[in-house]
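Here the structure comes first, spelled out in structure tokens, and everything after it is commentary.
Every protein chain of the complex appears in place save one, which is left out.
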Amino acid sequence: MADGIPTWEEVARDHGRFLYNVAYRLAGNPDDAQDLVQEALIRVRKGLERYEPGSLEGWLARIVTNVFLDEVRRKRRRPADALPDDPDRVVPPSPAADAAEVATGLSDEIQAALAALPEEFRVPVVLCDVADRSYEQIAEALGVPVGTVRSRLHRGRRMLRALLTEGAA
Amino acid sequence: MSRRVSRIGVVQLALFVSLGGAVLLFPAPHAEANDNAAALLARARTAASTHDFVGVVRIRWHTPKGTQVADVPVSSDQGLVEVGLGSEKVVGHGLDRWAGADGAATLWHDAGPDQLPKPGTKWDLSTTAGPAVVGRPTTVVVARDHDGNVRARLYVDQSTGLLLRREVLDRHGHAVHDVSFVALSAVDNPAPGQAPPTTPRAHRERTHDQLAHVPSGITAPSAAGDGFRLVGRYRQGAGVVQLFYSDGLFNVSVFEQRGELDWEALPVGGTDTTVSDHRTLSYETAAGTVMFWNFDGAVYTCISDAPPDAVTGLVTTFADASDHSDAIHDVIKFVLGPFSWG
Partner (left out) sequence: MTGRPFGSELPEDALSAYLDGELTADARAEVEARLAGSAEWRSILDEVRAARAALRALPVVDPPAGFFERLLAEAEPVDAGVEPAGVGVADIEQARARRSPRRARWVAALGGAAAAAVVAAVLVAPRADRVRPSVASLTDAHAVRSSTGEDSVSSLAAVGKVTGFRK
């Protein structure tokens, strides 16, 4: 760890599991989670994200969130890229619908509900309740005011609860 | 909890009173059913903006490739209704709609719904106790066509009047389009005396420009298909005219522009049908049926939440209007007489 900046190998070895868990809860499936982690590590390796000593996991959570949001934006910008001629495929079944069918345990149901939350709400919820970040850290990571984090987090949790209650009914 | 129970009691009492009133005014069973149903539908129109809630709405539609699903978050806060997120978000307040990125790109002002036809004129409406939707007891408004086939079911929350589910069926009774709450929490009356949340700032402001006359070469029948009435004509920019039809229950927009349709640019997977000797191509989407056709130098894009066969009926009217020069003369000269709210 030269200059206090962790190398990406150190990050992978010592904090890979944390990184993967945040990525997994953001993306909702192992395949995309692996892609997010790999891209996050590339950014660490290339020094593309400024490191501030003190909160290594906060820094990693921010990086993987940025990777995730970049990917969301990329998909939104070019929603029909891969299959431009097939309208049926352009709006895919929601993650909730997909995941609900294969949900076997309680954690699968929670994961499915989480995946059904729009990104705007899912990200603060994951950063707070999975990555255990403070409101201020989340606000900084997302570049939004703390008040926005607070309201999105609260709305996200209420929606999640509503989805879980619906699933149980 | 006790607050909610007492509210339900008041609503039921109000419903009971209104039902009683309906019986006195409309002793014939058919009229009574239609009237009750119409009252429920009228209430459902505004319930989303008169109750605060957070929820998720699921759209399901059926294509030859199977059922498609999209989930949309919705919320209402003191009359400000938010649907969707990001660039897909629409914010509604009264008759204003803000659409676009962050709900603030474009402000639409709109005319009121007062001039829509009464749904009971075309549809045989009845009400029945329905299943719970998101755990809330419902009354279902059932709409039957002339042949007695059920073509739509609207599930209305008994306590708030909120429309919880809207199901559209084809001629054979199969659901083709379904919009339903899958999660809903915190349905409350807004706290009195509070300032409403601020509406978004519009970068661009536009109205649905009412047209007193449609431009030359544009066909605009005043009635089309089975019981659809023209209730509005608007300029959409880039030479596109929107003709807005309603039968009181379903709405259809026919977008018309001069030119030749680039059929090859349309996605594969559409249903190719010939209507009145004209080729049409249609798709089932989250918004309902989208149908294209092209004749007499005009391109038509029809979008509707009505059952697919209702759209086909509409095409016939347009095709006939185009094929008969007398009719074409009449429709082109159609003036927006009774609908002059613009």
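Note that the chains take the letters A and B in the order they are written out, and that residue 1 is the start of every chain.
The working rule: contacts are C-beta pairs under 8 Å (C-beta built on N, C-alpha and C of every residue); 3 or more make two chains touch, one makes a residue touch a chain.
Being a predicted model, the structure only gives us computed values, none of them experimental.
J.: Who touches the missing chain here, B:76, B:138, B:158 or B:222?
T.: The one listed residue touching the chain not shown is B:76.
J.: Of the listed residues A:67, A:116 or A:142, which contacts the missing chain in the full complex?
T.: Per the contact definition at the top, the residue touching the missing chain is A:67.
J.: Touching the absent chain: which residues on chain B qualify?
T.: 1-3, 41, 44-45, 47-49, 52-54, 57, 59, 70, 72, 74-78, 81, 83-84, 87-90, 92, 95, 97, 99, 108, 110-113, 116, 163, 166, 179, 185-186, 188, 190-191, 194, 197, 208, 231-232, 234, 236, 238, 240, 242, 244, 246, 251, 253, 255, 257, 259-262, 264-267, 285-288, 290, 292, 299, 301, 303-305
J.: List the residues of chain A that touch the chain left out of this view.
T.: Residue positions of chain A that touch the missing chain: 8-9, 12-13, 16-17, 20-21, 24-25, 30, 33-39, 41-43, 45-46, 48, 67, 70-71, 73-74, 79-84, 86-87, 89-91, 106-107, 110-111, 114, 125, 128-130, 134-135, 150-155, 157-158, 160-161, 164.
Here, only the chains that are shown with their structure count from here on.
J.: Within their complex, state which residues of chain B touch chain A.
T.: Touch list, chain B to chain A: 54-56, 58, 63-71, 73, 75, 85-87, 132, 134-135, 182-186, 267-270, 283, 285-286.
J.: Quick one: in the complex, what on chain A touches chain B?
T.: Interface residues on the chain A side: 76, 84-89, 91, 93-94, 96-97, 116-121, 155, 158-159, 161-163, 165-166, 169.
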